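To keep things clear, I will list the structure first and then write my remarks on it.
Here the complex is missing one protein chain, while the rest keep their positions.
To keep things simple, chains are lettered A, B and C as they appear, and every chain counts its residues starting from 1.
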Amino acid sequence: MPDKMMPDHWGYVFAAYGFAAIAFGGYWRHLARRSRDLLSRRRGKEGGAA
Amino acid sequence: MITAAGLRKSFARTPVIDGVSLEVPAGTCLVLLGPNGAGKTTLLRILATLVRPSSGSLTVAGVDALRSPEAVREAIAMVAHGSYVYEDLSALENLRFWATMGGHDASEGRLLAALSQVELEAVAHERARTFSSGMKRRIGLARVALGRARLLLLDEPFTGLDRQGRKWLSEFLLAFKGGGGAVVLATHSFEGALGVADRIAILAGGRLVLDQPAADLSRDDLRRLYDDLTEGSPR
Amino acid sequence: MTAYGRRAWIVLWKDLLTERRSKESLNALFFFSLLLLFLFQFALGPDRERLQAALPGLLWLGFVLAGLLGLGRVFIAERDNDCWEGLLLTPGDKSAIYLGKLLANFVLMTVVEVVLVGLFGVFYNVDLWGVLGPLAVVLFLGTVGLSAVGTLFAAMTAQVRARELLFPVLLLPVQVPVLLATVSATQIVLGGQPLAEAASWLKLLAGADVVYLVIGLLTFEFILDA
Partner (left out) sequence: MRTRALGWLAGLALLAGLAVAFGYAPREAAQGNVQRIMYLHVPSILTAYLAFGLVLLGSIGYLATRGKAWDRLAASAAELGVLFTGVTIVTGSIWGKPTWGTWWTWDARLTSTAVLFLVYTGYLLLRGMVDEPERRGRYAAVVGIVGAANIPIVHFSVKWWRALHQPSTILGPEPSPIAAPIATALLVNWVAFTLLFVYFLARRIEIARLDDGAVDA
């Protein structure tokens, strides 16, 4: 395109989207792991009490 | 003065107070006996609005203590493990501070009179840093004497007091009761406590295992009951 | 005087008396300020122009560092002999205690600041006499802002483990606006410009002070509460 004022820098765009994906995905996995741990611990306790 | 029902308090899943109900009418003294770790201090702190119970109801001086603790604080005075003494202030200055904070008369004559009641007038102008723990305890008692409290909560008040001090404290408590005030006194030693008690309760493992009028119990009965009831609970 | 005023006053009286009697710590705070002066000098080198330009920032950095060490002091004495508990059991509006502590901190900070400003004037050869009035206004507003949040957070962190770490971590980010405003205003004042030039900064400071004070008065009871 002739009207380019700036080069495209796709690398930066992908870096930004990649970072966001890692951050949100990582947080999602962190949440999943914690809730699984808590649920299994609770079940373990209930099992122990029964 | 106090009506408590079903008080419970847990710290990190462990119940410390496990369903305590008690009644302390005006003009009487309840002595709480129990080994260390039985929950005496926690119970006293609940009554003093310092700890919120997990469940149960508590009325102090006609006020719901859980809903409006601020109104209850007008009516109570506490002598706890900590003496509320500032090390860098003199005995007199300590009293002036607490009397002013409590909204009481803080004139020098009044403060000195309270100090002489606990026999500290000789050291009125000395820094508390040099005092023994018994002397600090006595400053705490003088602080109570300055106020207009109707309910007095005492945690191990006899520690650090000599024979003279114990006698003074017993007289003070009797006079306090005579004026229509109520007293709750927690201790693990029988000495001194029995002279002022109208009712005796034994706390073990967070429960009241005995709650009887003091007149019904002789010292030997009490000693035997105490040993039976607190056996196996943590010391 | 009302009961509220008497309570605030007796807290102020008690804290200042305590501070005066444990002189060595106040002296250490002055000595610390003096050390800061030397360190700034070494860090920036002997270039006078550069020092002059950085002076307002250094001055306030010094105050903030002194505040980090000094603002928590009025709560240390409360930890001995369970005095916290005694304060909690006093009837009436707990914000009177906050007000007393805040005033004590304000007085302490002002004393340290006056000494530090004097030392700056001597060591960095700044003529302060001409700008004393405007400088006092900036110092006053900035110190109120620093003490208002500082007193609130110091009360909180006095009862938390890793107090020395947590207090700055909480206080410093919140103090960014106060720092920006005071440094900018000090720059204007030391540059010999009239105080009106700094009016927008002073308004911002005054507004921030009011917000911090109101929040402090309203929330202090929750920090003290059982």
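The rule is simple: contacts are C-beta pairs under 8 Å (C-beta built on N, C-alpha and C of every residue); 3 or more make two chains touch, one makes a residue touch a chain.
Source: prediction; values computed, not measured.
*Asks:* Tell me, which residues in subunit C touch the chain that this view leaves out?
*Replies:* These residues of subunit C touch the chain that is not shown: 149, 152-153, 156, 159-162, 166, 169-170, 172-174, 176-177, 180-181, 184, 200-201, 204, 207-208, 211-212, 215, 219, 222-223, 225.
*Asks:* Tell me which stretches of subunit A touch the chain missing from the display.
*Replies:* 1, 3-10, 12-13, 15-17, 19-20, 23-24, 27-28, 31, 34-35, 38-39, 41-42
Methods note: only the chains that are shown with their structure count from here on.
*Asks:* Which integer distance in Å separates the CA centroid of subunit B from that of subunit C?
*Replies:* Result: the chain centres lie 39 Å from each other.
*Asks:* Centre to centre, by mean C-alpha position, how many angstrom separate subunit A and subunit B?
*Replies:* Computed value for the inter-centroid distance: 55 Å.
*Asks:* Using the touch definition from the top, list the residues of subunit B that touch subunit C in their complex.
*Replies:* Counting only subunit B, the residues touching subunit C are 45, 48-52, 70, 73-74, 76, 78, 80-89, 93, 96-98, 100-103, 127, 136.
*Asks:* Which bits of subunit C are touching subunit B when the two form their complex?
*Replies:* It comes out as residues 3, 6-7, 10-11, 13-14, 17-18, 21-22, 77, 80-83, 85-92, 226.
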